[in-house]
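Only one protein chain is missing from this complex, and each of the others stays in its spot.
The letters A, B and C name the chains in turn, as written, and every chain counts its residues from 1.
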Amino acid sequence: MTALTTIELVGCWISLALTICILSFLYEDNPVYKLAEHLFLGVSIAISVVEIYYGVMKPNLIEPLLGGELLSLVPLVLVVMLFFKLHRKLSYLARVPIAFIVAAYAGVKLTGEANANLMTQVAQSMPNLSQLWADHGIWDWSADGAGVFSGIALVLGLSACLLHFYFSAPHKKAMKYVSRFGILTLMLSFGASFGYTVMGRISLAIGRAQEMMGLDKAPAVAEQVHPKTATVLLTIAVIGFLVVWKKRQKTA
Amino acid sequence: MGKPVLYVPGIDELQDIQTIASMLILGQVAKTVAEYQSEIIVSCCIPIVREVADEVVKAGFYQAGHPDAYHPGNTRFISSEQFAFCAGTNGIMLREKPATNIYLGRFFAESLILAETGYINRSIQIAGTAEATQLPFFVAACDYTLIGEELFAVSAYLSRDPRLVSSLKASDYVKVFCVACVLLGTALASIGNPIMIDLFTIGE
Amino acid sequence: MKRTVPLVVTFLVGMFMIGEFFIPHHLYRVWTAEFLVWGLILAAAAFVLGLINLIQVNLPKVLRKEPDWGYKLIMLLALAGTLVAGFAGGQDRQTPGTVYQWIFDYVFVPLNATMFALLAFYIASAAFRAFRARNLDATVLLAAAILVMLARVPIGESLPFIGDYLPRLMNWIMDVPNIAARRAIFIGAALGAVATGLRVILGLERSHLGD
Partner (left out) sequence: MLDLLIKFQDMDRRWVFLGMGFAILLPMLANITFGFEVDERVQALYDEVEALPAGSTVLLSADFDPASRPELDPFFRAHLHHLFRKDVKVVMVTLWEFAPPLILPTTEEIAGKHGKEYGTDWAFLGYKPGKELAIKAIGENIPKTFPKDSRGNVTTALPVMQGMKQAKDFAMLMSVSAGFPGTREYVLQIQGQYNLKMGSSCTAVSAPDYIPFYKAGQLFGLAGGMPGSAQYEKLVFPDGPPTSGPAKGERLLATQAINVLNLGHLFIIALIVLGNIAFFITRRIEDQG
């Protein structure tokens, strides 16, 4: 590993400082967090614009136009019409490109959703119960509880959830019980989803903690940055600032 | 009274069906807000969604008879980066203190940060999305949550447009048809006849 | 005119895109692909409008020195600075050592990741507050969450008696009731999407056109 430049070293420290600024939001909204927040907004928008320019505008519009591709005049006209949104009187012209883009997606989604979400999901929800019986019996622990019971539970759970969202008639009599079963299935799924998600969220914090302790870098690099020292010093600085700020707020 | 309503139409493009449903509901919400002579802040993640939301809110205020109360600076483009958008929207919640937060549309991981910030702000929170991964968080942190297709149903219901309501009814019938197919298909598959499965399989 | 043209465009483009599914001809694909690229260009161009809105909203606040104007100024400066660095860097902006890449690595990455990491804390407080066994629904929610949380980590697997069964039970919940619920949401959402898509293409749904 080569030595880091001063700029890179400063960068590593700034990166840690910004991390701590955002974490200070856990205490409450404060000037340090606001600073980081606004910096984030400005930088993120600029990066979006730059990447969109090089990712789309340049290769798909500007270069073909400069290369004399006449077909590219059509999207150019659409773009110009979109910009009429800014004109007080002619803003209705922007409706044409908006109509175009919405229709293009709507058409794509229509077939995509119908195929993958509707048809495939329905097709996958018709288990062969006699096959399940032959392979697993009622309930097979060694195959995560596969078997006839699970097959039936899947079909009934799915049906009940779908019928819970039946809007045309009030849920009375038998429908009440079906709907109730549907809600319980939904709750089971939501709870499981929540529990499953906890892991991902903690993982994110681990990533930050790894950086604060220098574990994300090669050892030779980490030695130059002194991440632990930086973290401790910067944390003390931010906490010190918060204490002063709080005191001032109280006196004011 | 006097405190604004914050409306977040999700973070997906205009072309997403959930965003379109959200825009339709936004029209109704804006109209109601205008009738009470209150303010509505719309926080957008996608530039083109902001442009449309702006039109929708303007139309809502116009219909309520208060076109003068409409304020274009209240429909804002925040950032197209998910968490920058989230930070910016948090900022609105903390500093402009809306009384009600409405999250309708397609949400991802930012859902819980938004809903929790709204919760400590003691705002009334209404959420709705068809994004299954985020529903648990809205259910945990909001006062009311619309689940999945309820989001589409609300927009059709609020519009009171018979053509939209009828499409709702049509999807209900398809739903029952799907349930019938699943039950029948399972029975047939179990006696070794995969005809229903084949019927629903495309492109192989 | 103001209303008819957008509606006609919607109908023709939408129908054409749907048609691709039924007419798998090579030439047809060429045209739908072209349309999709145009859609990309339009979505990209809208960013200019977003930028203008942003400046319209924030610049006056800075000039009038409204509360928090200093922060807005920082935002606008960060925006301008990063834009300059990006466009000055051109095609090579992402090579190590450029200003743009520096901003990305040392400003954007930590801010983004830490904002996301706040969720680790929020999920704990949300779980603590919301998961109380107030009624049957809440109890089911809570039980499923605890079971999955335990089963997800190696420590759960090493518990006596139930350790072996925990991951299997979790897999069962994820594979059976969870899939049942999710499929129902998928199917419902697909129906909603198809219905709304058709309403848009047929011109019944015009909210996006500011009607």
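Heads up, the rule we're going with is that contacts are C-beta pairs under 8 Å (C-beta built on N, C-alpha and C of every residue); 3 or more make two chains touch, one makes a residue touch a chain.
Remember, predicted model here, so these are calculated numbers, not experimental data.
*Asks:* Could you list, sorted by label, every displayed chain in contact with the chain left out?
*Replies:* If we consider the entire complex, the absent chain touches A, B, C.
*Asks:* From the list C:10, C:53, C:82 or C:112, pick the residue that touches the absent chain.
*Replies:* Once the missing chain is taken into account, the touching residue is C:112.
*Asks:* Which of these touches the unseen chain: C:40, C:75, C:140 or C:169?
*Replies:* Residue touching the chain left out of view: C:40.
*Asks:* Using the document's contact rule, name the residues of chain B that touch the chain not shown here.
*Replies:* Residues of chain B in touch with the missing chain: 12-13, 81-83, 106, 108-109, 120, 132-133, 202-204.
*Asks:* If the missing chain were put back, which residues of chain C would it touch?
*Replies:* Within chain C, the residues that touch the unshown chain are 29, 32-33, 36-37, 39-40, 43-44, 91, 94, 96, 101, 104-105, 108-110, 112-113, 115-117, 120-121, 123-125, 127-129, 131-133, 142, 145-146, 149-150, 152-158, 174-175, 178-179, 182-183, 186.
*Asks:* Just the residue numbers, please: which parts of chain A touch the chain that's not shown?
*Replies:* On the side of chain A, residues 26-27, 47-48, 51-52, 55-56, 59-60, 63, 104-105, 108-109, 112-113, 115-117, 120-121, 124, 192-193, 196-210, 213, 215-216, 218 touch the unshown chain.
Methods note: only the chains that are shown with their structure count from here on.
*Asks:* From the C-alpha centres, identify the chain that is farthest from chain B.
*Replies:* With centres defined by C-alpha atoms, farthest from chain B sits A.
*Asks:* Two chains share more C-beta contact pairs than any other pair here; which two are they?
*Replies:* A-C
*Asks:* What is the distance, in whole Å, between the centres of chain A and chain C, each centre taken as the mean of its C-alpha atoms?
*Replies:* Here the centre of chain C sits 5 Å away from the centre of chain A.
*Asks:* Rounded to a whole Å, what is the gap between the Cα centroids of chain A and chain B?
*Replies:* One centre to the other, that is 16 Å.
*Asks:* Please set out, as single numbers or ranges, the residues of chain B touching at least two other chains.
*Replies:* 13-14, 17, 20, 48, 51-52, 80-81, 83-84, 87, 95, 132, 135-137, 139-140, 147-149, 153, 168, 175, 178
*Asks:* For chain C, write out the residues touching at least two other chains, lowest number first.
*Replies:* 42-43, 46-51, 54, 68, 111-112, 115-116, 118-119, 122-123, 127, 141, 181-182, 184-189, 191, 193, 196-198, 200, 208-210
*Asks:* Chain B touches which residues of chain A in the complex?
*Replies:* Going through chain A, the ones touching chain B are 29, 34, 37, 40-41, 43-45, 47-48, 85, 94, 98, 101-102, 104-106, 109, 115, 118-120, 122-123, 125-131, 151, 155, 158-159, 162-163, 165-168, 186, 189-191, 193-194, 197.
*Asks:* In the complex of these two chains, what residues of chain B are touching chain A?
*Replies:* It is residues 13-17, 20, 48, 51-52, 78-81, 83-84, 87-88, 90-91, 94-95, 132-133, 135-137, 139-140, 147-150, 153, 168-169, 172, 175-176, 178-179, 181-183, 185-186, 188-192, 194, 196-197, 199-203 of chain B that touch chain A.
*Asks:* What part of chain B is in contact with chain C in the complex they form?
*Replies:* Listed in rising order, the residues of chain B that touch chain C are 13-14, 17, 20-21, 23-24, 26-27, 46-48, 50-52, 55-56, 58-59, 73, 76-77, 80-81, 83-84, 86-87, 95, 109, 112-113, 115-116, 130, 132, 135-137, 139-141, 147-149, 151-153, 161, 163-164, 167-168, 170-171, 174-175, 178.
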